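The complex appears here without one of its protein chains, the remainder shown in place.
Going by the order they are written in, the chains are A and B; count residues from 1 in each one.
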Amino acid sequence: MSRTLISQAQLRRGRGKYLYWTLLAVVVVGFTLVFLGPLYWMVTGALKSGQEIAQTPPTLWPRDPQTQNYVDAWNNLDLAKLMFNTFYYAAGAVFFQLVFDTAAAYALSKLRPAFGNVILGLMLATLMIPAMVLIVPQYVTAIDLPIIHVNLLDSPWAIWLPLVANAFNIFLLKRFFDSIPEDLIAAAQVDGASPLRTLWSIILPMSRPILGVVSIFAVTAVWKDFLWPKLVMPSPETRTLSVGIYAFSGGTPQNVVIAASVIAAIPTVIIFLLFQRNIMSGLTTGSLKG
Amino acid sequence: MAIMTAPSAVTTTKAPPATVSKRGRKLRDNLTGHAFLIGAVVCFALFMWYPMIRGIVMSFQRTRRGETTWVGWDNYTRIIADPSFWIAWKNTFIFTIMALVVGYVLPFFVAILLNEFRHAKGYLRILVYLPVMLPPASALFLFKYYAYDPSDAGLFNAILKFLHLPTSEWMQSPTMTIPAMVIASTWMNMGSAVLIYLASLQNIPGELYEAAELDGAGIWRRIWSVTIPQTRLILALLAMLQIVATMQLFIEPLILANGAGTQDSATSVAYLIYQHGFFQNDLNGAAALGVIMLIVLAAFSAVYVRLTTKQD
């Protein structure tokens, strides 16, 4: 463990030690209440009946657990389908962002074709444009793509392709590639390696951390996005979890909605717990240093 | 842009070794270069550059019964005359500022705190990140149905009552609407920021703290003169991302306040765009509002770039 804000020696000494343990206890209890408490409320709340939920003061533990709420949520909402959709969109988003954005960043960083800087500038100009600003014209475009006149509604491409247009990823990747010494690439070129091979066998192996970061961002983007999938995935069969639960909420008892939310969170929590270390180390080494 | 003005990483750009047929090679290189770019460029063109132009064009048109006509500034005057227009901007700004104060500063200090602990680190880190795992709609329903229930059956009111503090009507109270949205939004989103801060804190060389301590700097002084400068780039970047994200405030009012809240207490600009476009069947008006938002953000980022470049 390297030195941080406060030296370890200080924490081991009398008053420091006392303070450290008090603070740790307070934080552990506090955080458990703040972050785990609502989740406990969620899991048990979904077990209560409609009457019990409306009761004052609220009960800490359901008197008569209604597991039927969970069964209803799973069946009525077709949660399996929604989960599959969400993971499918996320996987596709990772794939296309990695392929296209890496290729583009590589071209801009190392191949530097004519007008490369103009293109980079145009891409970076979109960094400040939040999705909301363009939601209407983007939607109209997705309905009827210019020139080829294809309607992307209810097609996963409507989620994947717009996510490729991510200036932040390209910028991160390009910045990372920039820091890879030119000599390495020159050496590869002397050996007669094509640009594609240089990318594949020299650049990418060195870039694992940043690719990890881009993947994490891609998954988070799909997971957190709401309005865009709501608009471009109007059919119940193509909805994402978030949109599906929202659409479902209008005609369903509250406890069932909450039960659905609990079930929806389980796979992601498991995935996070499994890959926690990788995600953290990815973020740490992923050139996110100041 | 903060990042662009920051001292960039190693850029040892040597000219490639000259070869026999310079021109042919150059052409081929250009072609390969553009071949690598094409995928991203097509996506940018389709979903960024073209919609931007299309949005501006649409904002001066009106489509009715399949016929599109030019209407000049009509869409703009109509949008601005909407009694909700200024309220929506006011709400969005208040939310952005409150979210910045709470949702931006808080994770930084949480990260610093977590970074100091030698025990329970993994547990705390997982705790903070747990809410991020929930689909956003789920997290908000949790707040809406359980936490912010205005009767005494609600979780927050039950706690307040237990502590003998005054209860609140939360989303139904015009003054509490925005703070309540900030609380929910911070709770469900801060995990990502904490993780990113933690990652960048771990890259601060310990000697810097050592040296500062030898100079007699206290804890606050060390945060100010070591931690913040060392994480400056990531701080600036997240500030930017946070502002852009909060300006798009949408799902919180939609779910927590059923859209507008009470007398527009929750209406945000983004929600107004949605309302005009998809409730009032006025895509052109919504496009005009989008253009206005674009201009505001452009002005904001110009100021931001000016400020950050001056500092350097």
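Just so it is clear, contacts are C-beta pairs under 8 Å (C-beta built on N, C-alpha and C of every residue); 3 or more make two chains touch, one makes a residue touch a chain.
By our rule, contacts and distances are computed from a predicted model.
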Requested in this report: For the chain that's not shown, choose its UniProt protein name out of "TIGR02186 family protein", "Extracellular solute-binding protein", "Paraquat-inducible protein A" or "Oxidoreductase".
Outcome: "Extracellular solute-binding protein"
Query raised in the report: Which listed residue (A:5, A:170, A:231 or A:279) would be found touching the missing chain in the intact complex?
Result: A:231
Requested in this report: Please pick, from A:86, A:254 or A:268, the residue that touches the omitted chain in the full complex.
Outcome: A:254
Query raised in the report: Quick one: which of A:24, A:153 or A:186 touches the chain that's been left out?
Result: A:153
Query raised in the report: Which residue numbers on subunit B touch the omitted chain?
Result: 38-39, 42-43, 64-67, 78, 81-84, 149-151, 153, 169, 171-174, 257-264, 274-275, 277-283, 285
Report summary line: Absent-chain interface residues of subunit A come out as 49-51, 53-56, 72, 75-78, 95-96, 99-100, 103, 139-140, 143, 145, 148, 150-155, 157, 160-161, 194, 196-197, 199-201, 231, 234-236, 247-254
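Keep this in mind: only the chains that are shown with their structure count from here on.
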**Report entry** Interchain centroid distance [CA atoms averaged], subunit A/subunit B, Å
**Finding:** 14
**Report entry** Contacting residues of subunit B [partner subunit A, same complex]
**Finding:** 1, 3-4, 8-14, 16-17, 29-34, 36-37, 39-41, 43-44, 46-52, 54-55, 58, 112-113, 115-120, 122-139, 141-142, 145-147, 151-155, 158, 161-162, 187, 192, 195-196, 198-207, 209-210, 213, 219, 222-223, 226-227, 229-235, 240-241, 244-245, 247-248, 250-251, 254-255, 269-270, 273-274, 277-278, 283, 286-287, 290-291, 293-294, 297-298, 301
Query - Of subunit A, residues touching subunit B in the complex - result: 1-8, 11, 23-24, 27-28, 31-32, 34-36, 38-39, 41-42, 45, 53-58, 86, 99-101, 103-104, 106-108, 111-114, 116, 119, 122-124, 126-142, 145-146, 161-162, 164-165, 168, 170-171, 175-176, 178-179, 181-183, 186, 189-190, 195, 199, 220, 223-224, 226-227, 231, 240-243, 245-246, 249, 254, 257-258, 260-262, 264-265, 268-269, 272-273, 276, 279-280, 283-284, 286-290
